[in-house]
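Quick one: structure below, then a few questions.
Complex shown without one protein chain; remaining protein chains in place.
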Amino acid sequence: MNTFGNIFRLTSFGESHGAAIGGVIDGVPAGIAISEEAIQQELSRRRPGQSALTTARKEADHVELLSGIFEGKTTGTPIGFIVRNADQHSSDYDNMRDVFRPSHADYTYYNKYGLRDHRGGGRSSARETIARVVAGAIARQCLEQVGISIHAWTQQVGDIVCTKTWHELDLTQVDANAVRCPDAEAAARMERLILDVKADGDTIGGVIAGVIQGCPVGLGEPVFGKLHAMLGSAMLSINAVKGFEYGDGFAGATLRGSQHNDLFQSAVAAAPTQALTVTNHSGGIQGGISNGMPITFRVAFKPVATLLHEQPSIDINGKATTLTPRGRHDPCVLPRAVPIVEAMAAITMLDAYLLHQTTHLL
Amino acid sequence: MNTFGNIFRLTSFGESHGAAIGGVIDGVPAGIAISEEAIQQELSRRRPGQSALTTARKEADHVELLSGIFEGKTTGTPIGFIVRNADQHSSDYDNMRDVFRPSHADYTYYNKYGLRDHRGGGRSSARETIARVVAGAIARQCLEQVGISIHAWTQQVGDIVCTKTWHELDLTQVDANAVRCPDAEAAARMERLILDVKADGDTIGGVIAGVIQGCPVGLGEPVFGKLHAMLGSAMLSINAVKGFEYGDGFAGATLRGSQHNDLFQSAVAAAPTQALTVTNHSGGIQGGISNGMPITFRVAFKPVATLLHEQPSIDINGKATTLTPRGRHDPCVLPRAVPIVEAMAAITMLDAYLLHQTTHLL
Amino acid sequence: MNTFGNIFRLTSFGESHGAAIGGVIDGVPAGIAISEEAIQQELSRRRPGQSALTTARKEADHVELLSGIFEGKTTGTPIGFIVRNADQHSSDYDNMRDVFRPSHADYTYYNKYGLRDHRGGGRSSARETIARVVAGAIARQCLEQVGISIHAWTQQVGDIVCTKTWHELDLTQVDANAVRCPDAEAAARMERLILDVKADGDTIGGVIAGVIQGCPVGLGEPVFGKLHAMLGSAMLSINAVKGFEYGDGFAGATLRGSQHNDLFQSAVAAAPTQALTVTNHSGGIQGGISNGMPITFRVAFKPVATLLHEQPSIDINGKATTLTPRGRHDPCVLPRAVPIVEAMAAITMLDAYLLHQTTHLL
Partner (left out) sequence: MNTFGNIFRLTSFGESHGAAIGGVIDGVPAGIAISEEAIQQELSRRRPGQSALTTARKEADHVELLSGIFEGKTTGTPIGFIVRNADQHSSDYDNMRDVFRPSHADYTYYNKYGLRDHRGGGRSSARETIARVVAGAIARQCLEQVGISIHAWTQQVGDIVCTKTWHELDLTQVDANAVRCPDAEAAARMERLILDVKADGDTIGGVIAGVIQGCPVGLGEPVFGKLHAMLGSAMLSINAVKGFEYGDGFAGATLRGSQHNDLFQSAVAAAPTQALTVTNHSGGIQGGISNGMPITFRVAFKPVATLLHEQPSIDINGKATTLTPRGRHDPCVLPRAVPIVEAMAAITMLDAYLLHQTTHLL
């Protein structure tokens, strides 16, 4: 199932060491001016080789838009696109052809499909997320037209946590450092941790936080298309994600209703997208429908499975062996995952926005 | 969007104070013997009025299966069903007709649709989950045929946590107490907390844990239909759920790859559903596909929004008012949510099982 | 697959001799006043036992709406409904339990599913179309709000053809005779033919024509959701339908472009829904999108398979046998199929209408 969305839909394809990553974006609203440069910019945020924190693979990641845009505007027809793979070192993976990396998709892909493209992880590679970033960058340009903006940032790496809320952060500074945490002090500590981990040939997990501002009341389609269920499905489909929560999430489970309830502002004169409720434990969604307050969520990433030191493993015959991956891998996916989380949020929000347009006969 | 699933699909309908809750279950495998009693038993686990911990609403919740079963077996045609509502006290809700409860779906439903059935929460009532429990009970009977079993239990209420893992618990004892925690000691403390909270007219959140055993290798459809994304979407669609994680989840974000990776058993002679890996930080899913190990997950519930004491609120004109709900409400949804979590897990797993049957030409 | 539609969706269930026929209608626009009487009226048009031309089965076919409507208006939540079966004579079918009727679904259902509910044709019975008529009656009430109307009529029975076009007919007179052909003279001849056929214990096929008026420009979703592909899929899903065409259809295949092209009115001052083009060979759809002209289509029905005289057949072991159905069957489905064709057209048009609302960001 390589299609995501209901109305605004991304269908993606591509393997890490195949010819290209690409996809088709369907259901794009017509008449929207699209900046190719803005798409390319998002791809650059996701690109490998940005800093010492990321894999050394060199990829220009140049997107070629093949259809659906005419004289700079969307025509309402599907946008096909490809990003060529360039810097494959497929021979780096020769020793992994018949061996499964622990906690990797190697074993499960092989057993599900009966064969696999082992080079660079094949379809299970995070390189697949290029397609999401392209679609997300287009969705984002549509959402701008209706005043919805999305920010994500690295909130935690290992046990280093940026405890500031989005109110307290300057979200324009997410890209100011390599780790993509807008709190410079926390970012510095995260960066040191990642470099330490990298020096050990090890990897580390973390948490990305996000906030969606400017969302009107009414998005989300209960009971199975609740807005947070759509967002959760989007985030959980990203490689290495192990958990999703919104609003107070797991922490809210410890609270009483009298503590957790968001009281309405005594006079709801202000636009709901700013000040409907005094607090926002709900994270901007009630009953699966946006209430106009900022939508807040968190996404947990496990540490990357591929270590750069020897690990015991098994081969396709179930025999014990050892494995020392070569290849090029991120010690921590968080910095590069920030634009991916934003992309999936944008795709989901635009889809929800368009779905909501069918609630009434216009 | 009131349909869940791809092949095995539940489409549900019904309001809290309408004539009935019901649905259509499509894509049911043909030739499976179905016990109506087993369905009824699951409904009884979900039913209000079971104990002092739950709402006092009295409902027999008798399911009437209307189609799709002939001489005790599924025919492959859709199973329609209804459960009549009986004990509505709609007048209890008269005072909520034009007032929105804080942190409830009242405000968002009204603003999305332009009108709402205010009685008992209408479609946003947890009474909707009856349809899930019926479909789940049918899915579960199918899954039994292929050796897949599902257990969920109350792991946390407020800040009282049952720290034992599923290995250390006797999962046959989940229903042994009203709170549905198989650790009797923790259950007793949870129960006391719920009664305290109830005495205050307040509510409390918590966490339900689950484990799926006997799942073969290969279920899940990357990249957007990853097994945990399907499970996450299922759980997040349940009322009051604020978070989902599987395997080590958010806690795994603090680990290094060398700590988090699940090494393969040195000799993989044993069936993968028992002992593929030494540890199970992955929670039975790698790359979005089941690896044969038990699938573990956790679901966070916020405290119920409807308190039984006065709260400040607003009415449909945005004017400040106060609200003292009457109606009948659970101080804590966890005990009754256990069968709902199991039902959604069963629906998801059967759907994934059937989808996987299309991976190869047979 | 018992769900039809994309946004406005019918999911149906029910067997001929089961407890009930019913369904769930999802994606209903909110705030639409619904007349239950109008739904019941459509069901009465489809009901058996209306005249000497139809099966003698007696069914009140009373619809019970179970959800989704509050104080007479749709709430945007799904409408569940059931119609109880009453007058089953299941024992009439005892002799068909292990025998397959020629050209009937008996053989294929049995072989697909491995078992079947043989009573009254089970799920393959045209009684299933009750659910379509209910959904269609609701769709029609929505379409009225936007000025779209739908008429179908019996255009041909056997080789008796009503050659008048919809312009030449008074479509308010469709129900003026039992055969539902608004040309009284042709209707009389059709009626005689049906009675002759019935007297022989035989059955006869025919053609239903339809016209959709008031459709705005722009409905239809190329390239796979072309409006006529949606309509064709809708019609071909009705029992006994063997063909679908729109505009000039098969006859247009003999024409030259210079004959078939619909020239634009020289001055397109008039609203397109009335007079965009001089002719309408296209049948109101160009490139899969409505052009504002009336949409015209035709649907071919084969003769009913169940004859009331002895036929040679085989049993479930492949052995030759003979079969004399008892049961109650229509000699010609056309009269009762008119409201079904209208219902499927209404469901499709409303779905297309709502889908089109997502073409632009509003």
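Chains here go by letter, A, B and C, matching the order in which they are written, and residues are numbered from 1 within each.
Quick note on the criterion: contacts are C-beta pairs under 8 Å (C-beta built on N, C-alpha and C of every residue); 3 or more make two chains touch, one makes a residue touch a chain.
Source: prediction; values computed, not measured.
Colleague: Would you indicate which residue among A:Ile82, A:Leu236 or A:Ala352 is in contact with the undisplayed chain?
Modeller: Touching the chain that is not displayed is residue A:Ile82.
Colleague: From the listed residues A:Arg123, A:Lys242, A:Arg336 or A:His356, report the one that touches the chain absent from this view.
Modeller: Among A:Arg123, A:Lys242, A:Arg336 or A:His356, only A:Arg123 touches the chain that is not shown.
Colleague: Spell out the interface residues on chain C facing the chain that's missing from view.
Modeller: Where chain C meets the chain not shown: residues 1-4, 6, 12, 100, 102-109, 111-114, 123-124, 128, 156, 158-159, 197, 200, 202-207, 217-218, 220-226, 228-230, 232-233, 236-237, 239, 242-250, 252-269, 276-277, 281-283, 285-291, 298, 300-307, 309, 311-314, 318-320, 355-356, 359-360.
Colleague: By the contact criterion defined above, which parts of chain B meet the unshown chain? Give residue numbers in ascending order.
Modeller: Residues 7, 27, 29-32, 76-77, 142, 145-146, 222, 353-355, 357-362 of chain B touch the chain that is not shown.
Colleague: List every residue of chain A that touches the chain not included in the displayed model.
Modeller: Missing-chain contacts on chain A: residues 1-3, 9, 11-15, 18-24, 26-27, 30-31, 64-68, 70, 73, 75-80, 82, 112-117, 122-123.
Here is the rule we use: only the chains that are shown with their structure count from here on.
Colleague: If I average the Cα coordinates per chain and compare with the overall Cα mean, which chain comes out closest?
Modeller: Central chain: B.
Colleague: Using C-alpha centres only, name the chain that sits farthest from chain C.
Modeller: A
Colleague: How many angstrom lie between the centres of chain B and chain C, each centre taken as the mean Cα position?
Modeller: Centre separation, chain B to chain C: 39 Å.
Colleague: Quick check: how many Å separate the C-alpha centres of chain A and chain C?
Modeller: The computed centroid separation for chain A versus chain C comes out at 45 Å.
Colleague: Could you tell me which residues belong to chain A and also touch two or more other chains?
Modeller: Within chain A, the residues that touch at least two other chains are 222, 355, 359-360.
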